[in-house]
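One protein chain omitted, others in place.
Here is subunit A:
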Amino acid sequence: MVEQKKRYWLGIDIGGTFTDFALYDSASQQTYDQKILTNTENPANGIIDGLKKYEKMGIDLSKVDYFIHGMTIGLNTLLQRNGSKLALFVSKGFRDILNIQRLRLPVPYNFYSRLPDALIPRRNVFPIKERILADGTEKDKVNFDEVDVAMKQIQLSNLNGVVISFLHSYLEPKHELAVKQYINKYYPDIDVELSSDISNEIGEYERTILACINLYIKNSVQKYLNTLTQKIEQESIATIPLITKSNSGITNVSNAINRPVETLFSGPAAGILGASKIIKNARDLNAITVDIGGTSADISIIEKGNTILTTSNEINGFPINSPAVLLYSIGAGGGSYAWLDNGGMLKVGPSSAGSTPGPAAYGTGMKPTLTDAFIVSNYLNLDSFAGGGIKLDVNRSINAINSIAKKLKIQTKSAASKIVDVVIANMTTELSSILSQRGIDPRDFSLISYGGAGPVLANYLAEELDLKNVILPKSPGTLCAFGALYADYVFNDSAVYFKRLNIIDKSIKNILDKLKINAKKWLIKQNDQRLQQPELKYFISARYVGQTLQIEVPIDTMWVEQTDLFKNKVTTLFNQIYLKTYNHNLPEEDIELTKISVILRGRTPKPNINKTNKNGVWNSENIGKRSITLKNKEISVDIYNRDQLTVGQSISGPAVIDQNDTTILILPLWKGTVDAQLNLILERKL
């Protein structure tokens, strides 16, 4: 129950350019958004700046109950490879687990294609004599003499920690635990991470790399969160920070420090959750979310208002098997370079100017980028780009695009238009491939677009893909910050269970109980007074005997009491889901089970925003005209200011809408309507 004196909840999103805040006042059911430039050197300082701004507005910060934020520090540590220096213990005979990976090269027909470098070099990988068999029994005891030799070496080499990953520890972790105890006792200064603590999944490489990443980024995540907590204390804001997890749930700081690998996709997850929650009619909303930033476009799918979880995401070639929101990345963003390849074909990306040197217009780089093409096409308001934080030099853009135009022997504006065309085709085809993989009919799906470059391209993409409509939140950054306020505590866990369905017994009940107890313990540790009875969902992974794929079948704990009921229910459901997924099934085949998993959801109170904005009494007028290049034609379009648009107002395309963190383009056959939450909805004109 919320204490009366605490009344505010705060969501924060740290983006590349802006740090966005969404403050919800549970007493008045009002929200207060704000936006400040991100402090890239020290993002925690940016948060404090924002809080102080609220204070100046007269908000009593001591009454902020919770604040929730997505962080990128762990991800950046991994991408920049500047994490802790570690050692790895593996079962004897398997020293190259991090090098061999899963063999297949990223581009098999390129002589120079390589797997990502191992996170821990071979010299720091120590094979230890021990062995657990596939049924969980012990074959060889742990040889602690070898542990000692390795630990001495680790001390000499000044390594900070050791990851322990032995074969079949997902089933029987006792060897990993024994070695951990031993190290804690005799080498207490060395951090230890167990693969069985991080994942209960079968598959030694995937489990090991997850544990390695966890320990690798732990130190920097801890530093960041400690700094943040200290600063908050210094400002005497007695608030509890919560962190968004990759699975779009939240967790407390100590959990985030212990298991940072579960927050790798913290930032995007908050955005996708936000997208799924704040749009009206969220309950049955199907949507593709497209977040286009400087170097890439991140894509996810929302089905019937829900984010989709997967265990098959990747970061720079590393498999990330812990449950996370589905995330695809396309190497095209505002900073992507436009260039001509050996055959004179026009390409955009995947290499990018990033934020340094940035697009040519930023004043440093010379090479043309997508953003420069936008500028030459006259889409952007040069004075208010990135909230006025970045001055754009249109002449630099023209010169950069001109380098391509000359080679193609066309006008500069024409070249810019073609660059935009190529990017749209690139994204359209990638998106359509994603849609087909998931068997999605585009006409049932909306496009929700955010990120700086997203709303410029959103209408194009919806038109090309034949999507239902485009939903553009009032402020993309706030979408993430605000979305975080809707996050529940979400915990995923699993246990292997290898058995044919026709010979299962009641032992399954013990596993379910164990999972339940663990999950509830986790929730209790979160120590959030607002929580009520958690919701638990169980799944069993199944396949036809001999297959490699796995399908998750939702199960009810009630069925476990009667084995036959369980068999029948699972068989029926499995065959149904299989049919839906693969368009066919094999009902006469035997089914085997591989894994039981649980999702716990601790529901948090949600902001109660009944208030919808009233229809405006007048429609705001255009603030001028701009001559833009649209599909290689010059046309003069009306310009609007997003802040001035009123609820219910309709704008006929072609039009451009300026706002301080992005620009919206409405195509000729489309119109935009402002809804009660101030989202702009783009639809085809009738």
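Everything that follows uses one rule, which is that a residue touches a chain if its C-beta (ideal position, glycine included) is under 8 Å from a C-beta of that chain, and two chains touch if they have at least 3 such contacts; residues count from 1.
Heads up, the rule we're going with is that contacts and distances are computed from a predicted model.
According to its UniProt record, the chain left out of view corresponds to "Hydantoinase B/oxoprolinase family protein" among "Extracellular solute-binding protein", "Hydantoinase B/oxoprolinase family protein", "ABC transporter permease" or "NADH-quinone oxidoreductase subunit F". The chain omitted from view is touched by exactly one of A:E176, A:E262 or A:E592, namely A:E592. Checked against the full complex, the candidates A:T581, A:S636 or A:S652 give a single residue touching the omitted chain, namely A:T581. Note on the undisplayed chain: of the listed residues A:K6, A:H69, A:H168 or A:R626, the one touching it is A:H168.
Take subunit A: the residues that touch the chain left off the picture are 93-96, 99-100, 102-105, 107-115, 121-123, 133-134, 139, 156-157, 167-168, 170, 202-206, 340-347, 408, 410, 418-419, 421-422, 425-426, 428-430, 432-433, 436-437, 439, 498-500, 503, 546-549, 581-584, 586, 592.
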